[in-house]
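Just passing along the structure, written as structure tokens.
All protein chains but one are shown at their positions in the complex.
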Amino acid sequence: MKFSFRPVEGAFYDLFTQAANNLVKGTALLNELALPGVDVQSVSERLTDVEHDSDQITHDLYKKINSTFITPFDREDIYSLGSQLDDVMDHLEAVGNLLYLYGLTELPSLPREMHELADVLDQQAKITADAMPKLRTMKDLDEYWIEINRLENEGDRAYRMLLVRLFSGEYDALTVLKMKEVADELEAACDAFEHVANTVETIAVKES
Amino acid sequence: MKFSFRPVEGAFYDLFTQAANNLVKGTALLNELALPGVDVQSVSERLTDVEHDSDQITHDLYKKINSTFITPFDREDIYSLGSQLDDVMDHLEAVGNLLYLYGLTELPSLPREMHELADVLDQQAKITADAMPKLRTMKDLDEYWIEINRLENEGDRAYRMLLVRLFSGEYDALTVLKMKEVADELEAACDAFEHVANTVETIAVKES
Partner (left out) sequence: MKFSFRPVEGAFYDLFTQAANNLVKGTALLNELALPGVDVQSVSERLTDVEHDSDQITHDLYKKINSTFITPFDREDIYSLGSQLDDVMDHLEAVGNLLYLYGLTELPSLPREMHELADVLDQQAKITADAMPKLRTMKDLDEYWIEINRLENEGDRAYRMLLVRLFSGEYDALTVLKMKEVADELEAACDAFEHVANTVETIAVKES
């Protein structure tokens, strides 16, 4: 028999959902960077604020794990899922921060493939936010995994084509190195969304 | 008491063995790239085919985990081992794909240390394929771990010497950046074989 104290369980699902909703804010800010005449410093600062919110949510989650006797699923899995949602945000914040620090937004335009990657992240964030409340019933999560994986493959392709462009001779070596750092954080964010999905899958496998 | 339904268990060992045999095909293709006058596009495409086969095997493995009541060892470990075997293939495929995409095979020759790394991968693939059927009895796996670790150290040394060569001034900056990407994927494949071996070790520790 499995005990279930709904009010306490509910707090966990709420925190996961909050964390994922925060990622949607993060990817929306990244996509603002593509707009002409955008104030890059302001976007980068707002990303840092959103990242601090994520840290707070993760902290609340860990406190909740430590103060709850019966958790809706394994403590370690709750812990993993929380830290992986936090990882995504760290990469999103890094993208904004590096674009600003390296002065890359002063270029006439960023490579098209960077915008494609930011768009993939936006889609991943939205379907992750939609999936979190479904942890409660563990139902209808298959589509989420399939779609996250499809998007991660799409991100991989965009990343590869971005590198081909960066190495084409269109930019000088130092600009290439700077853009490569940003590209790597974008790709790491795509992967990090997949890690979240894999942990959700692991949890579902155990519960089924 | 431990239940054991041999026919079902057998399916897991078969899938691990298939996945590892597929890696042997992958490293053989990488080593073809060293041959003079090789058709790089064709090798890269065959690598992509082999990578798709790996995805199918991994998919079958996950379906088997979900549809099997009693698994030969922890579900999570089966899951980890499957995904780590799949990771190796992803890196192998990336090597072939990047060499082709960046036009690196048009150089008079690739650095000797790259061929050394490809050779290490070939050895790792073969002993991994030999080890997988031994999961059934958990016997004689010590040699496999020791050898994988020795090869990983050998790969590390080759990788380090490859970077020394790349940074020596022999190549222009953009060519260095392209080769560095390929070098990183080769090294990640070496590491990924070690992760497979570490998971096998973890399983053996639990079962012993």
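By written order: A and B. Residues from 1 in each chain.
We take it that a residue touches a chain if its C-beta (ideal position, glycine included) is under 8 Å from a C-beta of that chain, and two chains touch if they have at least 3 such contacts.
What you see is a predicted model, and the numbers here were worked out from it, not measured in a lab.
K.L.:
Considering the whole complex, which of A:Asn21, A:Ser83 or A:Asn149 touches the chain not shown?
P.N.:
That would be A:Ser83, which touches the missing chain.
K.L.:
Which one, B:Ile127, B:Leu163 or B:Ala188, makes contact with the chain that was left out?
P.N.:
Only one of B:Ile127, B:Leu163 or B:Ala188 touches the chain omitted from view, namely B:Leu163.
K.L.:
Could you tell which one of A:Tyr13, A:Phe73 or A:Tyr102 touches the chain left off the display?
P.N.:
For the chain that is not drawn, the touching residue is A:Tyr102.
K.L.:
If you put the missing chain back, which residues of subunit B would it touch?
P.N.:
Contacting residues on subunit B, toward the hidden partner: 160, 163-164, 166-167, 169, 173, 176-177, 180, 198, 202, 205-206, 208.
K.L.:
Over the whole complex, note the residues of subunit A touching the chain we left out.
P.N.:
So the residues of subunit A touching the unseen chain are 65-66, 75-76, 79, 83, 97-98, 101-102, 173-174, 177-178, 181.
Methods note: only the chains that are shown with their structure count from here on.
K.L.:
Could you state the distance in Å from the CA-based centre of subunit A to that of subunit B?
P.N.:
27
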